[in-house]
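So the structure is just underneath, and the comments pick up after that.
For this depiction, one protein chain was excluded, whereas all remaining protein chains were kept in their positions.
The block that comes next holds subunit A.
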Amino acid sequence: MRRWLPYPGLALALLLVWLLLSQSVSVGQLLLGSGAALVGTRTMAVLRPPRSRRVRLAPLMKLAGLVAVDVVRSNLAVAAIILFPRKGRVSGFVRIPLELTERGGLALLGLILTATPGTLWVEYDQRRRTLLLHVLDLIDEEEWANLIKSRYETLLLQAFEQ
C-alpha cells in the first residue's frame, strides 16, 4: 500500500483538483485523474521529503479566517500608500526570531506573509532560527515581531508541532 500510494492525502487532493479542472466526474476523468495522482505522488516520493507529522485542522481553519481578513485590510493599506504617498513613511527590514521549525509550517508562514501586501518574507536563517522580513510601512519593529508571533506563529505551532 505504502509502495503504491506513498502520500494518500496528496493523491486525493490531486484527484480532486483534476476533477475540478475537467468539471466532470465521468469514469474516464476519474481514471485519468487517478493516474495523474499516482504519478504525482510517486514523483513526490522520489524527492523524499521528510514525513510531516499529523496536522491539526482546527487551528488552520482559524488561521485561514484571520489571513483572509488581514489580506483585504493590507490590500487597502498598500493601495492607500501607492495612491497617496505620505512623507516620512519608512520601509525596512525586521528580524524576527521564530520558534516554529516544522518545514510545512514555515512554508505556510512564508506564503501567508508574502501573499499579504505590505510584508515580504526575504530570508530564513536555519541556524539562528530567525526570519528576515521586509515591511513596506515600518513604524515599530518590535510591534511587527509581536504581531506576527502572536497572530500567526502561535496558530501554526498548534497546527504543526506536537
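Worth pointing out:
Here is the rule we use: contacts are C-beta pairs under 8 Å (C-beta built on N, C-alpha and C of every residue); 3 or more make two chains touch, one makes a residue touch a chain; residues count from 1.
The rule we apply is simple: contacts and distances are computed from a predicted model.
The subunit not displayed here is recorded in UniProt as "Potassium:proton antiporter", chosen from "SpoVA/SpoVAEb family sporulation membrane protein", "Potassium:proton antiporter", "Bifunctional protein PyrR" or "ABC transporter ATP-binding protein". Taking the complete complex into account, A:120 is the one of A:38, A:55 or A:120 that touches the chain left out. Of the candidate positions A:12, A:39, A:61 or A:79, contact with the unshown chain belongs to A:79.
Residues 17, 20-21, 23, 71-72, 75, 78-79, 81-83, 85, 91, 93, 95, 110-111, 114-123, 130, 132, 134, 136 are the ones on subunit A that touch the missing chain.
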